Each structure stands twice: as structure tokens, then as C-alpha cells.
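This report refers to the structure that appears directly beneath it.
Removed: one protein chain of the complex. Kept in place: all other protein chains.
Coming up: chain A.
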Amino acid sequence: MAKFSLYSEESNRSPLSRLWRNFKANHLALVGLWMFIGLTLLAMTAPLLAPYGIDQQHSDALLLPPSWHDEGDVHFILGTDDLGRDVLSRLMNGATYTFGLSIIAALMTTVIGVVLGTLAGINRGFKSSILNHLLDITLAIPSLLLAIIIIAILGPGLLNTVWAIILALLPQHIHSVRNLVVEELNKDYVGAYRLDGANRAHILFRGIFPNIYEHIVVIFTLALSTAILDIAALGFLKLGAQPPTTEWGAMLAENLGLIYIAPWTVGLPGALLFLSVLATNLVGDGLRNALQARKAT
């Protein structure tokens, strides 16, 4: 062990700022983070930013290619579809559904998962087992298939998709959080903290959570990328969002027939889906690497 570690910089001292420094060193992850922030902002403000309404039809401008094309029109930057609707506006609004709803689904999963996982972690024996394996039966079915089953019962619709995704993602979440909590509980500092007179709540909120919340964020990003793909896939299968909802997967399905005459109407939603999943995974991956690097020092 080095005897002297000098900390000249006042600003990078807390575990969180060390994490940020490690994260910043990874440029790909940083690009991912910016894309992620951009998409989140877009999801929140799309209806205000979009130049046209999502159902606004321009009968004089059907199937216009993007504006850089010779036949394109600068008023419709990314072209129009077969009903004369502006592709850019629809794509922007799609972020609210595909990306925004995924975030909400992943957030809800995280909250429920943390609550149940922590309860399972701090309890012992039978009670812990029940909480831990409460939803394990859903692990036997792939998340997409489970979603399809739930939709078969509740009927198609965007909200039902969200419920299905939350249910499908929860068990892994509970297990991960429980493992994290149990791992921390077995560390020496928890015992020392108990000897200081800390009760269960103190141990949980001052001892354990400050040391695992970054891991929870990593789990959240994993859940988010799954949620995006599932929402889009169900939309594409016409089980989730229904046209004219501008969910990206639903847009893909809607315009699939136009793929030869107007490839931009299919390619662009697909590209956006790819970018959003890529951004999420880059952030998650960068975060995981940064956490590992911090643990190693």
C-alpha cells in the first residue's frame, strides 16, 4: 500500500466525483451520455419542438424524400410519408413514446425492485425467500413472450405494454438488488456501524445505499435498453402502440410496405431505435467500467 497519497485537487474527492472522473475518461461513454441526455430532453419537449403536428397532412407533398435529395423540400427536412405527414415531427414525437415510456417503465421497475430487493436482503430465512422469489415464475418466460401473454389478456395498447415490461423485468431486478444488499451487509463496516449504535434504518440509508446506488443505476440502464427494444418490438408486432401513435416500432410496421419507394420512412425510425439503445448501453457500460476502476484502486 502506498504510504502517501496526496490529494491536491479539492474537487475530486468523494466516491461520486471519482466515479465521474473515471467515466469522463471514457469518451465513448461520454458520447453516449450526451446522446442519452439529448434523447431525454427530446422526449420531454417533442410536442413543442416539432415543426408540424403528428397528424397534419400535406396533400401536395406526398412521399417527399429528405430535403438534401434533388426532389426534397426544405420545409420537410426528413421528407414526408404516404399521407403527407412530416417524418421529422413524427420521429420527434416518437421519442416521447419509445424512449420516454421506456424510461418510466425502467424507473418504476427500479423503484419496485429496490424496495422488494432491499426487504428481501435485510430479512432472513423464509420471509426473505418469499420476497426474493415472489415473481420468479416470470423468469421462466422470455420478457417479450410474457408481454405478449399479458397483452393477450389485457388487450393491445401502449399502457398494457408498459405493465408487461415492468413485470417481465422485475424478478432480475429484485435478485440483483438483493444480492447487492446482502453483499454489503456482510462487510465489516456494517458490523462496526451496528456497534456504533446504528439501527436497521441507519444501516440501510447511511451504510448500504450510499455504497450501492451506482450499481442500481447500472441495473437501471440494463432495464432501460431492454424496455426500449420490447416497446418497439411490441409496437412493430401491432400489439403495443397502435397507429397513428408515433411510437418508432409502430412507425416501422406502418411504413414497411413503402420500404422500396420511400426507404427513409422505415430507415429513420430504425436508426433512432438503434441510436437510443446504443446510447443507453454505452452509458451503462461506461458506468460499469468506471465502478470497476474505482473499486480496483
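Simple rule for what comes next: a residue touches a chain if its C-beta (ideal position, glycine included) is under 8 Å from a C-beta of that chain, and two chains touch if they have at least 3 such contacts; residues count from 1.
The working rule: contacts and distances are computed from a predicted model.
Chemist: One chain isn't displayed here; going by UniProt, is it "Ion-translocating oxidoreductase complex subunit B", "Peptide ABC transporter ATP-binding protein", "Response regulator transcription factor" or "histidine kinase"?
Modeler: Per the UniProt record, the undisplayed chain of the complex is "Peptide ABC transporter ATP-binding protein".
Chemist: Which candidate, A:71, A:136 or A:196, sits in contact with the chain we can't see?
Modeler: Among A:71, A:136 or A:196, only A:196 touches the chain that is not shown.
Chemist: Check the options A:207, A:249, A:269 or A:284 and report the residue that touches the missing chain.
Modeler: A:207
Chemist: Could I get the residues of chain A that touch the absent chain, sorted low to high?
Modeler: 1-5, 7, 13-15, 187-189, 191-198, 202, 206-207, 210-211, 297
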